[in-house]
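Just passing along the structure, written as structure tokens.
In this view, the complex is presented without one of its protein chains, the others remaining in place.
So that you can tell them apart, the chains are marked A and B in the order they are listed, and the count of residues begins at 1 in each.
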Amino acid sequence: MPSWEDFKPFIVTGLALGGVYALSGVGMVVLYRATGVLNLAFGAVGAMGALLSWQLINHNGWAEGPAFLFCVLFGGAITLLYGVIFGPPLASRDPLVKATATLGLALILLGIMDLVWSDKARSMILPTSNHGFEVSRVFVNYTEVIAIAFGLAVMVVTALFLRFTKTGTAMRALANDREITATLGVPVRRVEAAAWLGSGLLSGAAGLLLSNLVGLDAATLTFLVISSLAATLIGRLRSITVTFFAAIVIGLVNALITPILSISQYRDMTPFVLATIALLVLSGRRGSALSGRAG
Amino acid sequence: MIEINDLTVRFGGVTPLDQMTLTFPHGTNGLIGPNGAGKTTFFNVLSGFVRPAKGSVTAFDDNLLSMPHYRRARWGVRRTFQTEQAIEDLTIYDNVLMVHEHSPKQNRGAREDDVHRAIKFVGLSANPQAKVGTLGAADRRLVEIARAVVGKPRVVLLDEPAAGLPDEETQRMGEVIQKIPEEVGALVILVDHDMSLVSACCTKTAVLDFGKLIASGDTPDVLRNEQVKQAYLGTEAAA
Partner (left out) sequence: MWIPRLDAGDRVRAGVISLLLAFVVIVLPQLLSGYWVTVCTSVAIYAIVALGLGILMGRTGLVSLGQIALLALAAWVGARLFFATNLPFPIVLLGSGLITMVLGTLVGLPALRLSGLYLALITLMLAGAITVVLRTTNFPNGGHGFLGHTETDRGAASIRRPAIANGDTAYLRYAILVAALMFLLALIHVRAKPGRAWAAIRQSESAALAAGVNVTLYKMWAFALASFLTGVAGGLLAADSGQLFITTFPTSDSITLLAVVLMGGIYSLWGAVVAGLLMQLLPALLNNWGVAADWLTIVFGAGVLQVLLTAPQGLAYQFPHDMARLGRFIAGRVGRARAPARERAG
């Protein structure tokens, strides 16, 4: 059994990854609650944004700051575009259909990324990764700090936003019942657009951070969304707080298993195992699949 | 007959069914009431989709509520729904066959006879091998009735079986429904808003309003009842 010293560095990386999973997870849950769409292309959007940033820096001579900003904005723009074009015609369909449609977007983005950039190894280092500080003899770089802090901030701000602002309340109403909300005079399309945009910006940010923490590779970044999905599942696609904590736990456990050599190779199973356990507990408690309905 | 005793359903702050106590005799029974009165909830209790907070349902001396929902169809509860549920991708024959093959076992020959008999009973003239998706609304509704009467059902619940049909088809539907208790041997409960259909088919009728039973008895008397009329029209009941 490894010692405490062996675990310490992984606490930081775990928290950092968990932070990014958290901000992705929260982004996906908010969008789902407002529009019924679970955006499975969340990772692909972020990946493409990161690759575009890389391209701008290394081939078009952009400075890093504007390029990173571009990544975030690109995420917002593409997601918003998708939401505006494909949201309304699919609005009345089952959430499963809506989620499957986002897979179409994911494939399109994956195809473009493979076409333009193929799978050559690349790296993009944020300036904050080169500076940091020491805590208890473990080096923490600022990118990791940003990841943790941002994840927390997103959770808090989103919770406050949903509760206290007009648009946020409208989003919660939409999640409850789209038709009734429309009849109340809420500008449904505009509120949904806000949800799409916000969630998209978060996917750009997540892509940027992950390209730093994990690596700049289209497939890896695209499918890392599965770890965030695990967190959203544990939060039952409803609770932002649970999603946040689940994401942190997933990131932590995943990283902390690294020094335990006997199971270290299987550590990437963490999100799946935790999500499956959570879902089994869920289905056990729910009892009959058909719940009572009024009428 | 079916004895309902003190049947109550609660969801959150709403009570869709409130202490319903009633006996449905053999034959065709009507169950009417304004929208939201609890009629579909009542059917959902009988089907097993909704668990009541309290009360009992005894059908032909069997405790219906103790059976899980998929057993009830096997026991003999059949039901049609407000929205069309005949399976469009299957033929008329397969639609009716499907219900029959999920009931108590019978040999193949008897099954085919039963299916054809049910199709003939409702008076469907279309080719049994035609896909239901190609039929018109009236024929689709008849397919649903055929599915409800095939085999040996004991209780047939009809939820607005003629919804959306013009008068002539509704009348035809009524004639079919009237035959069910005698020719099929099942107890029928009919929920509908069409009073002419209810008075044509049902000997006895019960009325629900806001989950409470406000009248029951011979159909003509019930339909003339002041309280019933006011429940529908929404005016305050006379003191």
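In the analysis below, contacts are C-beta pairs under 8 Å (C-beta built on N, C-alpha and C of every residue); 3 or more make two chains touch, one makes a residue touch a chain.
The shown structure was predicted, so the numbers you read here are calculated from the model rather than taken from an experiment.
Asker: I'm checking contacts with the chain that's been left out. Which of A:66, A:111, A:127 or A:187 qualifies?
Answerer: Answering carefully, the residue with contact to the hidden chain is A:111.
Asker: If I consider the whole complex, including the chain that's not displayed, which of B:15, B:28, B:47 or B:170 touches that chain?
Answerer: If we include the chain that is not displayed, B:47 is the one touching it.
Asker: Out of B:98, B:163 or B:200, which residue would touch the omitted chain in the full complex?
Answerer: B:98
Asker: When the complex is taken as a whole, what residues of chain B touch the one chain not shown?
Answerer: Residues in contact with the chain left out: 47-49, 69-70, 73-74, 77-79, 81, 85, 87-90, 94, 97-99, 101-103, 108, 111, 129, 147.
Asker: Considering the whole complex rather than only what is displayed, give the residues of chain A touching the chain that is not shown.
Answerer: 38, 86, 89-90, 93-97, 99-101, 103-112, 114-115, 219, 222-223, 226, 229-230, 233, 237, 265-266, 268-269, 271-273, 275-276, 279-280, 282-284, 286, 288-290
By definition in this document, only the chains that are shown with their structure count from here on.
Asker: From the C-alpha centre of chain A to that of chain B, how far is it in Å?
Answerer: 49
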